[in-house]
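Omission of a single protein chain aside, the complex is shown with its protein chains in their original locations.
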Amino acid sequence: MSAPYPLVHATASAPLGQRLTVAEEVLKFVRTKPLGAGGALIILGMMLVALFAEALAPYDPYRGDYGLQFARPSVDHWFGTDEFGRDVLSRVMYGARIALFVGFVASFAGCTLGGLLGVVSAYWGGKVDLILERLMDVLLAFPQLILALAIASILGPAVQNVVVAVAIPIIPRAARVVRATALSVKENPYVEAVQALGALRRRVVLRHIVPNVMAPYIIMLTAQLGGAILTEAALSYLGLGTAEPTPSWGLMLSGSAPSYAEKAPWIALFPGIAISLGVFGFNLFGDSLRDALDPKLRKT
Amino acid sequence: MRTYVAKRLLLIIPTLLGVASLVFVIMRVIPGDVTLLILGGDQAGRIDPAQIAAMKRRLGIDQPLLVQFGTWLWGVLRFDFGTSLWSGRPVVEELLIRLPLSLELAFAATLVSVLIAIPCGMLSAVRQDTWVDYVIRVISIGGLAIPSFWVGILCILFLVIYFGWGPPLEYTPPWVDPWANFQQMVWPVVTVGYRYAAVTTRMTRSTVLEVLREDYIRTAWAKGLRERAIVVRHALKNAMLPVITLIGTEFAFLIGGLVVTETVFTLNGVGRFVVDAVARRDYPVVQALVFLIAFGFVIVNLLVDLTYAWFDPRIRYR
Partner (left out) sequence: MAPRIQRHGLAVTLAALAVLVASVVAATPAAARAAETGRRGGVLLAVIGADPPSLDPHQESTFANIQLVAPLYSTLLQIDPYGYPKIVGDAASEWKIAPDGITYTFKIRHGIRFHDGSPLTAADVKATYDKIVSPPAGVLSIRKNAYTEVASIEAPDPSTVVFRLTFPSASLLNNLASPWNVIYPKTYLDKDPNYFKTNVMGSGPFKFKAYTRGATFEGVRNPDYFVKDRPYLDGYKFFISPETSVRAAAIRSGRAYIEFRDLPNAEVEAIKKQLGDKIVVQTTPMTGQFGIAINNAAKPFNDVRVRKAVTLGLDRYTAGKVLYGITGLKLVGGLMRPGSEWAMPEAELQKLPGFWTDAEKSRTEAKRLLAEAGYPNGLKVVLKNRNVKLPYQDFAVFAIQEWRRIGIEAENRPLETAAWFNDGQNTGNFELIIAPTVEFMDDPDQFLGRYVTGSTQNWGRYSDPRLDDLFSRQARTLEPAERQKLVNELQKVVLENAYYMPGLWWMRNVVHWAKVKNYVAQPSHYTNQKLQDVWLSED
């Protein structure tokens, strides 16, 4: 297997021309990848809403107004109210928190753990590699949703448990990708030479392998973000996601929402839009980031 | 090549053994007592412990875990997957009832997705960063963003509200009555196929992009070949292998799609069967199905790798 990515070395990290400042990099990204920039904008919006939910949300997302069950969208309740008279807009806003939490933590934990295992596997090789690889094979062969489902039923329904259930199936996938890259770095004559010169193991890993696996790692991370949010929704649908009355998008979409789809479509419509928009943003951004980071896809 | 094949074949053994152990352990760790579930019905049952014990004995789950594990492994070796704790029928028999539906769904969804995805993905790659690329990407990424169960529910509701029409409730194999089969399967196929197409489009796009950057394509450009010739004769041909691989490796993705879609449309297929079995703590069923799915996954991947090795001799010497 040839190196999937051209090597980057800490000592010569900008092989192509002069270094760009962060601002310039961002500008370049926006200019060349308008879709990715759009995605980033959506994510940014989501983050702001999540961060300032207390200030932005007009009502307490948990508090039901029994006199206002199934109220249509109006000036008071922009997105209407649900079956308990809870304000849908407020719940969608607080829901951004759960979605981002599940998305970020699960994909970060899954990719990081998988990435570390990948580096360890590639660098130490031999028996360690063999055993880790078989473990990853086992996890990969296990149907992903069933694995998440089983973990969710073992741990019970709570946001942090859902994160674990979503993160574990990501591990082997990240490990695979990172290992392949790390292997090619390790076998690069330059790195071999550094090793032969007696460089410390830690130094080799930190200065040569880690920087080189960052690109696939970040690509993997962004790719999994949207997926993690969707997996949470699927688990909610199957009754193993977050629990009522938590304002989670997945939960608001499933549960008894389908029964109200006709009577009060807004109950599920807005969380549905939120979830799709959020995942859409993450995927757009992830896709463009990959285009930008992966030199093989870069337009020449 | 022969040693490579032998090595790959040998590696399957620990993987499958691992899956067999993992699923066994997971099922025993999941809280909940299958006997209580069977006896309890939908009311908190009035069941005394003696009866629970008798039930356990009858189901053979009163034995030490190691013995149970041994029995299960020994059974797997002989392709005997035991009987369902709930129905008392052999797992394989139960599986065969549901397999045709899931196979049809999987096959049709794959077909639909390939037909849509390959042309779209190629077009998107060839016209990278133009509006065609953007439109295709927005649609395909959008397709991935909508939860499939939601699409399914909306499908059903839309049809019944506006046309007073609902899909048939019972599976009819296509060879018995193609029209009835079509009516039932078309929406699930669209639901699964759409998402699958979105994934495949994205992957086709990036594979073709990669191929387009290869030296020989640049050479072709340099030689002044027409674009169509380059794309069709060189790029497509070389990109097909990875795309086929992808279709193989997305097998796991498809299984996930089946689970949700079969539940939404209440199709009596393998995906729903697994989910139900997990909820019902039907150990032999879950164990067998997960094992068989893993087996399928491993075999597909093996075939993919072997194809690769066949085409790319560098791999087999590693």
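Lettered A and B in written order, each chain numbered from 1.
In this text, a contact is a pair of C-beta atoms (placed from the backbone, for glycine too) under 8 Å apart; a residue touches a chain by one contact, two chains touch by 3 or more.
The shown structure was predicted, so the numbers you read here are calculated from the model rather than taken from an experiment.
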{"item": "Visible contact partners (per top-of-document touch definition) of the missing chain", "value": "A, B"}
{"item": "Selected residue (touches chain absent from view) among A:Y62, A:W124 or A:Y190", "value": "A:Y62"}
{"item": "Missing-partner contacts on chain A, residue numbers", "value": "62-64, 66, 69, 83-84, 153, 156-158, 239-240, 243-245, 255-256, 258-263"}
{"item": "Residues of chain B in contact with the chain not shown", "value": "30-34, 36-49, 51, 54-55, 57-58, 86-89, 94, 97-98, 153, 156-157, 159-161, 164-166, 168-171, 263-266, 268, 272-273, 276, 279-281"}
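The rule is short, and it goes like this: only the chains that are shown with their structure count from here on.
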{"item": "Inter-chain centre distance, chain A versus chain B - centres from mean C-alpha coordinates, in Å", "value": "22"}
{"item": "Complex contact set, residues of chain A against chain B", "value": "1-2, 32-35, 134-135, 137-146, 149-151, 153-154, 226, 230, 233-234, 237-238, 250, 253-254, 258, 261-262, 268, 272, 275-280, 283-284, 287, 290-291, 294, 296-300"}
{"item": "Residues of chain B that touch chain A when the two form their complex", "value": "11, 14-16, 18-19, 22-23, 26-27, 29-32, 128-129, 134, 137-138, 141-142, 144-150, 153-154, 157, 161, 202, 206, 209-210, 213, 252-253, 255-256, 259-260, 263, 274-275, 278-279, 290, 293-294, 297-298, 314-315, 318"}
